[in-house]
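Only a single protein chain was left out; the remaining protein chains are all shown in position.
Chain lettering (A and B) follows the sequence in which the chains are written, and residue indices restart at 1 in each chain.
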Amino acid sequence: MYTEKVMEHFANPRNVGEIEEASGVGEVGNASCGDIMRISIQVEDNIIKDIKFKTFGCGAAIATSSVCTELVKGKSIDEALELTNQAVADALGGLPPAKMHCSNLAAEALHEAIADYKAKQGKE
Amino acid sequence: MQPVYMDHGATTPVHPEVVKAMVETMEKSFGNPSSVHAFGREARKLLDEARASVASLMGASPEQIIFTSGGTEADNMAIFGAARGMRLKGKGNHIITSAVEHHAVLDACKALEKEGFEVTILPVDEDGQVHVEELEKALRDDTVLVTIMHANNEVGTIQPIQELARLAKARGAVFHTDAVQSFGKIPVDVNELGVDLLSASAHKIYGPKGVGCLYIAKGVKLTPLSYGGSQERRRRPGTENLPGIVGFGKAALISQAEMQAEAERLTRYRDRLIDGLMELPHVKLNGHRTNRLPQNVNLSFHFIEGESLLLMLDMKGIAASSGSACTSGSLDPSHVLLAMGLSHEIAHGSLRLTLGRGNSEEDVDYILNTIPEIVERLRALSPLYEGKEAVTSCTQRR
Partner (left out) sequence: MQPVYMDHGATTPVHPEVVKAMVETMEKSFGNPSSVHAFGREARKLLDEARASVASLMGASPEQIIFTSGGTEADNMAIFGAARGMRLKGKGNHIITSAVEHHAVLDACKALEKEGFEVTILPVDEDGQVHVEELEKALRDDTVLVTIMHANNEVGTIQPIQELARLAKARGAVFHTDAVQSFGKIPVDVNELGVDLLSASAHKIYGPKGVGCLYIAKGVKLTPLSYGGSQERRRRPGTENLPGIVGFGKAALISQAEMQAEAERLTRYRDRLIDGLMELPHVKLNGHRTNRLPQNVNLSFHFIEGESLLLMLDMKGIAASSGSACTSGSLDPSHVLLAMGLSHEIAHGSLRLTLGRGNSEEDVDYILNTIPEIVERLRALSPLYEGKEAVTSCTQRR
């Protein structure tokens, strides 16, 4: 069902947790299956210095969260905004067709976290 | 690591004696039971013997048993057959079922709606039980069929079939029960239950996949689901799956001999698992505490999603199942858990352990030792879980 890469990330998820006093936090629920993900980021000089996630969801949801944090950590905000759910799935060696929607969670949560960061910036 | 299979509700390993009987049939009695010659007669004899064994385990006579390709076909044959047959006789077009039926029953009823039938779906209480008064309220003069399962596949709750059937039949409706999960596990007697139609499946009782049967009480007429040769008293055409049927017969014989002792043994394991796992924080038992199948454990672990739990268990060699949407191909979590009043989230975090012949006391120990750390790990990942202290309500968030 899942690729080895998916299972590897599922078994050893990277960057689990929450950043206290994060620069931005994004939380999204997956309308289709009821799963939830929260991503928090710490941004310095427009670079994502640190990123952490928490996910309530299936194996694919957890693996996509994990790989997503790995993909953008150390990248600029603009680079991070270009991340698509397809890129997340590809980084895992693909997902079963029925599980493609799960990869939306990660990309959306990340984009929300960035939006939150930008909103906060704007206020300062 | 020795794997621990605790998904006997999904399917069971085939009993070695069953395999042996099937191999013998394939090697020595491959004839077509409809053939006139010696090969055919030999096949016919085995077919008759298997029918007698299966009939005996449910207190029926052999000619009341029609072999099918499984529980699903038996359910469809019963529901379409009785509903269409009764309507042809002008008896009406109202059907009653329950909210916790298997999809083979629920979806067949839904398909009948498209044919102009009206379907009433009875609710269940928080233990998954159908109440007799609900059926009483729902029955009408034009009710032609009531179909309510004997024991639930997800939560193991046993329904009061005897009273439900008595009530339905008093009002002139045909009564069908899906006994796929109870047959061979707890006593199932068609006469005691008083049902007109009863479905069973071989692969849930250590028999082969792809064989089941429908019990049809004397006098009950069914419109056939398909057409062809004159096998199975013209009720179910197609060359009989002889090795499979022989395997089903053997499995029924073995179940009959071992059922009582096995039910007692598994009830002990079940209760150890329930009591042990309920000691963890934020765990809920699904289904009735005592009026449930001996082999069924179903728990919801709050803040956790079922598929992740299954995958973690799988990595530890434990095979289990879940009512999670993520495992079912559909995007909604178990309709059974939702009908029992669980929120989507809690329904998502359900775990079903179904015990069986191969399980030992050590398997129970292993599970009791393994699950707590997995639950803790997954909760640490969960955005819903803010530490044990912080949690307030875990049943209604959505």
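FYI, contacts are C-beta pairs under 8 Å (C-beta built on N, C-alpha and C of every residue); 3 or more make two chains touch, one makes a residue touch a chain.
Please read all numbers here as calculations on a predicted model, not as lab measurements.
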| item | value |
| --- | --- |
| Selected residue (touches chain absent from view) among B:327, B:359 or B:382 | B:327 |
| Which of B:10, B:52, B:119 or B:217 contacts the chain that the document leaves out | B:10 |
| Option touching the unshown chain, where B:73, B:196 or B:345 are the choices | B:73 |
| Residues of chain B (touch criterion as defined above) contacting the omitted chain | 3, 5, 7, 10-14, 19, 22-23, 26-27, 30-32, 34-40, 68-73, 75-76, 80, 102-104, 107-108, 110-111, 201, 203, 208-211, 224-230, 237-244, 307, 310-311, 313-314, 317-322, 327-330 |
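Going forward, only the chains that are shown with their structure count from here on.
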| item | value |
| --- | --- |
| Mean-CA-position distance for chain B and chain A (Å) | 40 |
